[in-house]
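Shown next, in structure tokens, is the structure this report addresses.
Missing here is one protein chain; the remaining ones are kept as they sit in the complex.
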Amino acid sequence: MIGLAIDSVLALGIVWLALQTVRSVSMLQAVLMFIVFGLLMSLAWARLHAPDLALAEAAIGAGITGALLLVTWRRLQADGHDPVDSELPAQSKWLTIPTACAAALLIVIVGWIALQLPAVPGTAGDLAWQRLGEIGVSNPVTGVLLGFRAYDTLMEMAVLLAAWLGARAVATTYRPGALPGPVHVEVPLVGALLSLVVPISILVAVYLLQAGGSAPGGAFQGGAVLAAGGVLLFLTGRLEAAPRTSGLERVGLILGIAVFSLMGLMVMATGGHMLALPGAWAIYLVETALLLSIALSLVLLFAAAPGLRRMS
Amino acid sequence: MIQLALSLPLLLALACLFGLQQRLRWLLPAASLPVIALAVLQESRLELDWLLFGLTVGGDAANRPLLLLLGLAWSLAAWHALDYIGERQRSFWFFWLLTLSGISLTFLAQDAVGFYCGYAVMGLAAYGLILHNRSDDARRAGRVYLILALVGEVLIISGLFQLGARFGNFPLADLGMLLGEPDGFGLAGWCLLVGFAVKMGTLPLHIWLPLAHPVAPAPASAILSGVIVKAGLLGWLRLLPPEMFGASPPVLALILLGLTGAFYAALMGLTRSEPKAVLAWSTVSQLGLILVLFAAASVSELERALLLPVIGIWVLHHGLNKAALFLATACAPTLTRWRLLLLALPALSIAGVPLTSGSLAKGLAKEGITQASLPDWTVTVFGLSSVTTALLLWHLLTRLRQNPGDARAHPAWVILTLLALVVPWLWAAQLGLASSPTLASTWDGIWPLLLAGAIALAWQRSGWRLPQWAGLPAFTLERVSRLKAVRPLAFSQSWLPRQVQPGPALLRLERQLARVPVVGLGLLALLLGLGLILIAGT
Amino acid sequence: MTTEALVGLIFLPLLGACATVLPGRLATRAGVLAGLLPLPWLLVVVTLAVVQDPALFVELGGFAAPLGIRLFADPLAVLMLWMVAIIGGLAAVHAWFDFPPDSPAGQSFWPLWLLLTSAMNALFLSADLFNLYVCLELVTLTAIPLIALAGSKTSVRAAMRYLLLALLASLLYLLGIALLYNATGTLDLYLIRTALTAAPPAAVVTALALISLGLLLKGAVFPLHVWLPQAHASAPGPVSAVLSALVVKTAIYLLYRLWLWSVPAGTLAAEHALMLMALLGAGALLYGGVLALLQERLKLVIAYSTVAQLGYLLLILPMAATAAWPVAWQGGLYQLLSHGLAKAAMFLAAANILHALGSDRLSHLRRLDQRQPLSLFTLAVAGVSLMGLPPSGGFLAKWLLLEAAWRSGQWWLLAVLIAGSLLAAAYIFRILAASLGRDDPTEAQPVAASRSIPVIQDAAALLLALLALGTGFAAAPILQFIEAGAPAAWSTP
Amino acid sequence: MSFGWQALPLYVTLVSVVTGILVFMLGEQRQHTRTALNLAGAILKLVLILIMLLAIQAGATFEFRLPLLPGIDLLLHADHLTMLFATLSAALWLVTTVYAIGYLEQSPNRARFFGFFSLCVAATMGVASAGNLFTFFIFYELLTLATWPLVVHRGTPEAFAAGRVYLAYTLAGGVLLLIGLVWLHTLAGGGDFVVDGTLAPIAAGNENALRGIFVLLMLGFGVKAALLPLHSWLPRAMVAPAPVSALLHAVAVVKAGAFGLVRLIQDVFGFELAASLGLTDLLAWMAAATIIYGSVLALKQSDLKRRLAYSTVSQVSYIALGIATGGVLATVGGLVHLVHQGLTKITLFFCAGNYAEAYGVHSVEELDGLGVRMPVTSVCFTLGALGMIGVPPLAGFVTKWYLGAGAIAAGAPWVIVVLVASTLLNAAYFLPLVHRIWFRPLPDTMAERADGLSRVRQIALVGPTAFVAITALAAGLLAGVPGSPLFWASRLVGAEAP
Partner (left out) sequence: MNPSAVIYLLTAAAVFGIGLYGLLQSRQILRQLLSINLMGGGIFLLLITLGGGADGRPDPVPQAMVLTGIVIAVSATAFALALLLRWHELSGSTELDADAIADAIADAVADAHDD
């Protein structure tokens, strides 16, 4: 009963925040609402027995995405005015509200029907539970991500790489040398704080990575946490945008894909199945590479710069 | 010899194209001489496989008198023309020789295609002769001639198509045999009859003749009147075998037409003052008589056999005399009294004065008509025509004296006159048809002349002048030809898309479609559509 | 060997892309060459294998579906892969000069290009609905930066609009998959068929509608085509070529897969849905054609032509329930092939013209036969195929489509096909007419002299055009190959 | 598929293609090389065709077959009909090439011109040697494509407008053809051309379908053959340079349409079947209407080339009329007109080109007295005009003779009326021209002008003109000689040589 109450409150909060995100006059407010929305979502994931998602949502959905949105908002504001909707004539509501309502209704109906479906025997999920042992990890999500559906994960890394490549391409090609202005604010005690936060974020990341095998966590969550540390460093001016991507960064960016694919190819070359990782050690190895790549990509995306360098 | 007869004019015509006629001037009159040899020879035949669909040429009973006429009249006219026109006139000589080529082929051809081929070439080339002096009158006359000639030719070709469909390129001589059933002839016969009638100046298709002859140079008129018109006759003889019209009424109609033409033309001639116009009408008149002869010869095979030589003699006589008269008109100022007397010879001959070739021809003709089981009045009226002829020629002589030309004297017409006196007799003798004149025949020849003389005297005394009448609507045809052709139903092309018009509106629509909310609406609509369709199916 | 080849098709470009990111002067070159050059050879292996077995599965990681992800190769997939290899390869040859690997532009371009190649290969080989979603996203997220690489305001704007709508489309697709998975418990494209028959129709119907809608939006099907013309027209030449020839086709390809392989035949009034899509195709054909006729810029004409030509691919769908299906299928695929080749050739030629003349306005094209003869020739030859005039692949495609329409008695299809061809002829000849125009004597200064462009760029465009033409003569083996993997016709319920 | 010597029709087609491509590649500047190349290509082609001609006489068969689609082959073969058309186009290509070299001297875009010119000839050769309707269609459309650049060659708005009309008509025609082909294919498969056709066995029960197919195909071919409601592209296309008008609109394009009609009736449906379905009557009436209408419109034209164009509209339909009338004679007439009309009309167009080039003469009124100034051209023009009218012994007469006689034999005497009317109309619009040329005085303005053609151009322009005129003359004059067009046409129909 309490659970239901929590669920209800959570749901109402989520819906309200979503509405605010869309409707608030100030863009900054909208972004902030969205960040809170992400946090509430991660609670919802937890309530829905998806702790991996809760972690990921908190770190990526709310954290990194929020930071990205904020920094973008700030950069857009460079000419001094807050882009808001209210100053502009509204788009035709009579078109959009019915559209949205119809879509929502559709989801409700179909979801309702789906909820009442008889259980289908032998779904992919059932099979995943059954054959988890073959992977060598006990967390079924990690098992799916790096075992049964490792290919998806690999392609997803390619998506991340593509996003970074794309961002770099549009950001730098036509204004070489023009880098985003400093966004950091020098505050007393920041140095001390950072000297604590960054090692912690690394530690958390490493923990999440190793915990991913059996408990909630994994490369994505860990990577996001690590990236958060990087973002902090950037925000506080410990790191700054560089006009070129350094060699190390380049290696780091592709490390995940490269290690993952080469591992898969190696297995295939030695007579196994493509992408069938040979045991837990391989999973951890791959996850480490993924984590580094994810973290680096996210930080670079946040910086909207080709590379980073230590503040001189 | 046949090769020479056919190729010499053609080669000379080609030479003219290159301006060589001055160097070859001595050959120009000689171009038509080889045909004389063909005429004199009994029979000749040559197959030209390589030409068109394969042609056969040669001389036979029907064309030999024509060939003789051609050879004599044409050579002398050419001789005259060398003086009258001069060898420098390239275009004249070109058309002259081309016409000669055409008519040679027409006369010599022994099959349908060859005949038509020559006929068409001749017909078109003669246009150049008529148009020689490029005057407005000449152009008008030329246009009328050309239109009529073309109409005639398409009629002829239509008729030939019908025959050709059945017999291919048939030998002309075999047509009667091929046709077998006389009434199997039908439309083709009428086409051919009318088609050749154009050239024969048969009423009412004669209108080009009085227009063309006065404007053409005298030598050209001479051969037009003397020779070319006879090609039509040959066409009839060749392509309209006897009995083709089955019963007698058509024959009778033809005879009536011919006689009407003979009298009408003579009367029309009396209203003209220009000597060449008078002569032209005389030709029309004479051709009417020839039509009568032809009609009589069409009654049956028998009449054809009987009258064919007569027609030949008539043609020979008329052609030579008429050519002589035309050539003489070119020498009008030089006509002294004696020369005028000499000139009276061909005129009298045409009028049928005894001892002349005219009396020979007319005598034979009347004899033939009488035997052809035609109504009696035919012969009478035929004889009466001599009166009008005589009147007309008398009118000519008086006009000639009053209409001095500007040319020099030339002996060609004199020679022709003499030939006209002698050759038909010789020809008749060769055929065994010449007979010494009897009293009856003499009287037959004399009384029309006397009657005509009386009328002429009376007329002169009375001082009455015939009204100038334009005659049958010669110029109407010309006017029709100048009418704007039927206003064509020009297909409007405005329906073709020059530029797609709704463009701007569409572009605006496209801009609207590109807006995100509109995309959303589209999505919703499609979603609903798809959903409804699918749900309807469940 | 086949497995390795299939895997190589995806992973070689992927690793090549990684290599191009790596530091070092030679890394980019090596990455590009290693990522693209072996593809045809691998394809030969795959093709030979598919000839033997027209339904080739490879289980990744050794996990059978529905648990694991399978790769699937059949003639359709192989055809698409060949198009990627040939069109992508020749476009890459063309791009080699505009984006030299050593230059900053090349550094941006080549990793994205290789990723795009890898993504398309993966997409055409994937048998898993969710994996396809990832592939679609990868395709989108590599294609859009490539558009924006042109750097112009128009291109960035077009990229932005494309991105927003593509994300929307992906979400619709994802939503559909979410429903499907729950209704069937599987994500495998080829296993789902049997599961769907048992599943409750309402969920399935909505899922199908959502997925189709997402794909229609991604495939720029009228009236959802709005993002395409500007995006394709403002992209760099080789990118335009690949976008029009391949990228939009990925969505159509998935539509085919979904409706012809996954949906149980004759159920759910599916033929009505297919009819609706065919109507959209007809609308695309006419609307795109007319708009192409109204454009003033060469690349926009070509882009709208893509909108129109995609219509053909949808037109075949309603014939799945008729006896004419085998012919229609052959026609559809041949259209896919010949349009891809021809369209890529046109875009490359247009890029050459733009490069040489500094403008691609139709009014600036006059005397093109003097200034850019090869480009004009390419346009003309490719245009012949687009118009569906013989002898060309486009003609054979149109012939097959017409025959299918006739056999199936769908007269309106016949009319649409004809109208589409005529419109195509109109806009192609409009280009050619503009190119043959002479200088306006009233104009003060004649058109500027053209810059010279590398002959290889011309050759790449021309080669594609000639291939489009050549498909007009090599149909027999290709069609025979296609036929082996044709989806079964739907028997009318 | 065999690439041996049996594939000679393919090679003959390719000769022109290769010539065209090489000409394109040579570029604008290398004039002498281009001239040599053009001539070499044309001569090589002619030689190959003559070899084929001899070989066919000796009983050889030629065939090149390439499967395109299941059940549909690209088939190039050589039968008598092929040779009739191919020889004509190859010979005239050579002549026109010489003419065009002279005509276009100093004008821009010659590489383009000659390139497309060769491609056109290639397409024509393909049309001639196509062994089935599908192949025929391919080359037929190719012809449309290759001709269009020549129509708009001058690059003027007028030229483009004409090009647009040309395309609108020909592409629409192509569409009709395509639909008809598809229909036929679904009904009967893609049969090869066989004398008397292959459709008779399936005719029962499919009469209306066959009628529909025939009408579609007939209209499709009719566009190029300029049958009545579909003709108006032709006069407009006269904005093209004279060699184009001459070869393409007198020989290649319109003949392709007419040739298609011949194939349709002779080798697809078979005359018997077409006649039994009442289709030949339809075609015959359409052709007849075209003949008259074209002639009447020609009367109205004051532009010389437009008058010639309407004359073409009229004359080309003789072919259709002959074929549709049926029977041995009329068929021979129609077929032989394919050649005769080509020779005659090309003569006229060459002459028109000569007049235009030498003295800028474009309209009928300006022809006055030109016979003196340009005797050879004028003689050729006269010959051409008379040939068109059908004056014996020129080629036109042979046609008319066979057509007329054939019509009677086939029981269609009304055709005679058409022939007669047409002959008169032909005379009405051609003879005034001849009259003007020879019998009108040269206007004073013209008299002062110096000779309009350079020596070289005179040879290059007048030479071919005279050659085709003489050929046209010979085709009529020597119609009975073995090897003449009439001889071939007769062989084709299986009739006795004349």
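Labels for the chains are A, B, C and D, by order of writing; each one numbers its residues from 1.
Methods note: contacts are C-beta pairs under 8 Å (C-beta built on N, C-alpha and C of every residue); 3 or more make two chains touch, one makes a residue touch a chain.
All figures in this text were calculated on a predicted structure; none of them were measured in a lab.
Peer 1: So there's a chain missing from this view; which of the remaining chains does it actually touch?
Peer 2: A, B, C
Peer 1: Which candidate, C:T2, C:T154 or C:Q480, sits in contact with the chain we can't see?
Peer 2: Of these options, the touching residue for the absent chain is C:T154.
Peer 1: Mind listing the chain C residues that contact the chain we can't see here?
Peer 2: Those residues of chain C that touch the unshown chain are 130, 134, 137, 140-141, 144-145, 148, 152-154, 156-157, 159-161, 163-164, 167-168, 171, 174-175, 178-179, 181-182, 187, 230, 297, 358-359, 361, 364.
Peer 1: Extract the touching residues of chain A with respect to the undisplayed chain.
Peer 2: Contacting residues on chain A, toward the hidden partner: 3-4, 7-8, 11, 14-15, 18-19, 21-22, 27, 30-31, 34, 37-38, 41, 44-45, 47-50, 52-53, 56-57, 60-61, 64-65, 68-69, 72-73, 75-76, 79, 83-85, 88, 90-91, 93, 95-97, 99-101, 103-105, 107-108, 111-112, 114-116, 123-126, 128-129, 140-141, 143-145, 148-149, 152-153, 156, 159-160, 162-164, 166-167, 170-171, 175, 220, 294, 298, 301-302, 304.
Peer 1: Just the residue numbers, please: which parts of chain B touch the chain that's not shown?
Peer 2: These residues of chain B touch the chain that is not shown: 507-508, 511-512, 514-517, 519-520.
We take it that only the chains that are shown with their structure count from here on.
Peer 1: Just curious, how far off is chain B from chain A if you go by their C-alpha centres, in Å?
Peer 2: It comes to 107 Å between the two C-alpha centres.
Peer 1: On a C-alpha centroid basis, what's the spacing between chain C and chain D, in Å?
Peer 2: Here the centre of chain D sits 42 Å away from the centre of chain C.
Peer 1: If you average the CA atoms of chain A and of chain D, how far apart do the two points sit, in angstrom?
Peer 2: Measuring from centre to centre gives 73 Å for this pair.
Peer 1: Taking each residue of chain D in turn, which ones touch at least two of the other chains?
Peer 2: Expected reply: 164.
Peer 1: Residue numbers in chain C touching 2 or more other chains?
Peer 2: 202, 206
Peer 1: Give every residue of chain D touching chain C within the complex, in rising order.
Peer 2: 24, 27-28, 66-70, 72, 74, 108-109, 112, 137-139, 141-142, 144-145, 148-149, 152-156, 160, 163-164, 167, 171-172, 174-175, 178-179, 181-183, 185-186
Peer 1: Flag every residue of chain B that touches chain C in the complex, lowest number first.
Peer 2: Chain B residues touching chain C: 497, 500, 502-503, 506-507, 510, 513-514, 516, 518-519, 522-523, 526-527, 529-531, 533-538.
Peer 1: Can you check the complex and tell me which residues of chain B touch chain D?
Peer 2: Touch list, chain B to chain D: 17, 49-54, 91, 113, 116-117, 120-121, 124, 128, 131, 134, 139, 142, 146, 150-151, 153-155, 157-158, 160-162, 164-166, 168-169, 187, 481, 484-486, 488, 490-491, 493, 496-498.
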